[in-house]
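Omission of a single protein chain aside, the complex is shown with its protein chains in their original locations.
This part shows chain A:
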Amino acid sequence: MKTLVWAEHDNAALKDATLATVTAAGKLGEVHLLVAGHDCDAVAQAAAKIAGVATVHVADDAAYEHPLPESVAPLVVELMASHDAFVVPATTTGRNLAPRVAALLDVMQISDILSVESANSFTRPIYAGNAIATVTTSDAKLVITVRGTAFDKAAAEGGSATIESVSAAAQGQDQASFVSSEIAASERPELTSAKIIVSGGRALQNGENFASIIEPLADRLGAGVGASRAAVDAGYVPNDYQVGQTGKIVAPELYIAIGISGAIQHLAGMKDSKVIVAINKDEDAPIFQVADIGLVGDLFNIVPELTEKL
C-alpha cells in the first residue's frame, strides 16, 4: 500500500505531529509525504530526512501558503490517484482538510486512530474516550487522521527520500481566502509535545492567580501550561490552552492537574498521561480516580510551597 502523509508545517519548520503520523502510515506500507506550502524548501529538506519516508512530494505555490482545504483538497485528490491512503495528523489543520478530501474521494474517513490493527482495521476513541471502537473499512482508498500521542515519533534524521515537485493548477481561491492569524506567543513547550504539563482549573479564580501560581511551577519544571474548559471560558487563559475532548489531546510523562475536578470531557484529553498528579481541595473530585498521586488541600498554599521545594 502506498500512503500519502500530510506534512504539517509553518513553511519554515516541520511540526512534530508529522513524525507520529509517519509512524502510523508506515504500518500500512510505503510512506510518501506531501509538503504543500510556499517558500517551503527547508521543510521539504527536513521531510526528506525523516526515517522511513520514500518520496517527498512538494507543491510550492503562493496558493498553499496557508493550507486552506478549498485549495489543498483538489491537490490531494489528484495525488491520491497514485496512492492508496491519505494519512493526516489529527491537528486542527488535518481535521479541517481530511474530511473534505474523503468526501471528494467518496470514502468514509476514519478519525483520530489510536492503532493500526490491519490494513483495513483500526481502533479509535468514541464518546470522549469512554469507549474504544475497532472499525473495519470496505472503502477502496483510506483517509485517516492520526492521534499523535498514540504513536511513537519517527526519527527526524536518517532518511534519504527523493524530493519531487508537484505542479498543480491551484483551485478554490474563489471559495475561500486567508485573512489573518493570531498565534499566541509562548516561550514554553508546545502543549501536545511537552514532557510535563501543569494544568489549572476554575479553582484558580482569576487570570492573575493563574499567572502567579500555575506558571511559576510550570517554569520551574520546564513544563507546558494547560487548562480546563472552565478556566478558559472564565477568561483566565486563551482557549488554545484547553486540554480535553474539545481542546487538545495530550499524553505527557507527567500531568499535574491543579484545581481541576476531572469532568469526563477533560479526562478525555489527558488520561493517557504516564503519571497524573492531582491537587484539589475536594477529596471526592473525580480527578482522584485517575490520579497516580493525589494531594488534598488548598492549592493556594500547596502550589507555591511545591514550586519552592522542587
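Just so we're on the same page, contacts are C-beta pairs under 8 Å (C-beta built on N, C-alpha and C of every residue); 3 or more make two chains touch, one makes a residue touch a chain; residues count from 1.
The definition used in the following text is that contacts and distances are computed from a predicted model.
Colleague: Between "Multicomponent Na+:H+ antiporter subunit G", "Ferredoxin", "Electron transfer flavoprotein subunit beta" or "Quaternary amine transport ATP-binding protein", which matches the UniProt record of the unshown chain?
Modeller: Spelling it out: the chain absent from the display is recorded in UniProt as "Electron transfer flavoprotein subunit beta".
Colleague: Of the listed residues A:I196, A:I213 or A:I260, which contacts the missing chain in the full complex?
Modeller: A:I196
Colleague: Looking beyond the chains shown, say which of A:V135, A:A170, A:A211 or A:A251 touches the absent one.
Modeller: Only one of A:V135, A:A170, A:A211 or A:A251 touches the chain omitted from view, namely A:V135.
Colleague: In the full complex, which of A:A13, A:A42, A:A62 or A:V275 touches the chain missing from this view?
Modeller: Spelled out, the listed residue whose C-beta touches the missing chain is A:V275.
Colleague: From the list A:D41, A:E164, A:D233 or A:D282, which touches the chain that is not on show?
Modeller: A:D233
Colleague: Using the document's contact rule, name the residues of chain A that touch the chain not shown here.
Modeller: Missing-chain contacts on chain A: residues 66, 68-70, 73, 91-93, 95-104, 106-112, 121, 125-139, 172, 174-184, 190, 192, 196, 220-221, 229, 232-233, 238-240, 245-246, 248, 254, 264-265, 271, 275-277, 283, 288, 290-297, 302, 305-306, 309-310.
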